[in-house]
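Missing here: one protein chain of the complex. Every other protein chain is in place.
On to chain A.
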């Protein structure tokens, strides 16, 4: 089931221009501080920056030395300091301490802070409070769309998830709207818009406002991408909580793919060094196995190994001329393939070892039971045992959340005994974000709600209920699952080699909810007939469609769909939609996510650490 190139597939827009745009803008900003300067870069920005620029480009623009922003005094002796940071309070405090100690020492330097992707007023407030407002100049580097692959754009903002879904802070919504605005300026307007979720709706409205204000920019442009679909992560937590079994997802779960590349340790490279490997469509071997169920990967790799062997074997019995041809024309490609093949075989081996050790089979069985809603007692005792055995706190938390959401009840066990009492705070966070649901929130909630509504006299009244519903919402997973047929009925074995539906990304046990919603809406070109599902998702006010006249949209563009995941998407979802695009009428999905996520990252985002 490798994904061969389909001659009938629509051509993807060229996203490499986003990289060049970001690079040019950065260069422009660096030139705003003429002369030699040292550049301090925030750790989280290093990998994204590495994907669009390199040291020699920075040197060309008179960057002398590079430092990481960390809580240490700066040793730089340069007369000009430039800081490239995320808009975070702790970065402002760091810069302030640096500038203030310079002041104390009677030293004058030039300072420039470049915020990426934008600055926040709270940051400026700190600069003002620390008495350095005016001593530093501030700028914004609107680098918010990093093409990680031909069909995947990431905003590289993992904090979006916690900021919005836990704290209710809408600071990144403008960033999303700006990013969408940029896309429509470069690739034309989107004739068909769909969305679900409170954040999705707000981002959409803000984006529309932007377009109206800067009227004319996209007018007259031919749309390149026919559809856009915005989706909040909290519409579907279940999918993100599941263990991944397609290759790319499994690699992410096991080794953590960071900004499109992965660190393969010595156990994978079978040498004494680690390798940083870029994982994308340019890796031919990877590209053919990334969307495959893990069980197919072995077969594919051994087939590939055999083919490779055969190709090398051909050189026996060649005469000099043929040999010369072989060396000049084929050898390089074969060597490349060889290198990739041994890397991915090493990765598979390492995954197998790790997963066997942690009883992965049992784990998957339990997850499937939870998704299907049978043997709940057995699953519960499995999870309890998992906790007792102190396997890993993150894993246990994840299973509890999965149990709680699928069963719509609070599944809290005595986890804090086992993993340290700070988990008290984690639990409180999980509940606030709706990852752990309460057994009977209904009554208490309505009581508070009605109390508050009585106090309200202004027009914001309607909004309050919204705020509350996301605070403690009931999960209706079982009912939704039934309505949308998320658990495929299978007679006999589900053939993972020839998948029949998107469920293959979870071994045929479950169709990802997020992807099913997208499929259904695109099929209907509206939410019609999905009212009940939308209601069960607590999204009655937040499901929207917006169609413009399609006279300018080519049929080619209508086969391209941009899916925007607010709060992160998983590689399993990406694989599932890539499959859907191929199966259902020669479509191609493009992904825009605030960050690539997985279950571990979701759980980690909810834990509380010292300030």
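Operating definition for what follows: a contact is a pair of C-beta atoms (placed from the backbone, for glycine too) under 8 Å apart; a residue touches a chain by one contact, two chains touch by 3 or more; residues count from 1.
Note that in this section contacts and distances are computed from a predicted model.
Chemist: Can you pick, from "Serine/threonine-protein phosphatase", "Spermatogenesis-defective protein 39 homolog", "Calcium and integrin-binding family member 2" or "Auxin-responsive protein", the UniProt name of the chain not shown?
Modeler: "Spermatogenesis-defective protein 39 homolog"
Chemist: Out of A:62, A:102 or A:283, point to the residue that touches the absent chain in the complete complex.
Modeler: A:283
Chemist: Any idea which of A:101, A:325 or A:428 touches the chain not displayed?
Modeler: Within the whole complex, the residue contacting the unshown chain is A:428.
Chemist: One chain isn't shown here. Among A:64, A:102, A:583 or A:604, which residue touches it?
Modeler: A:64
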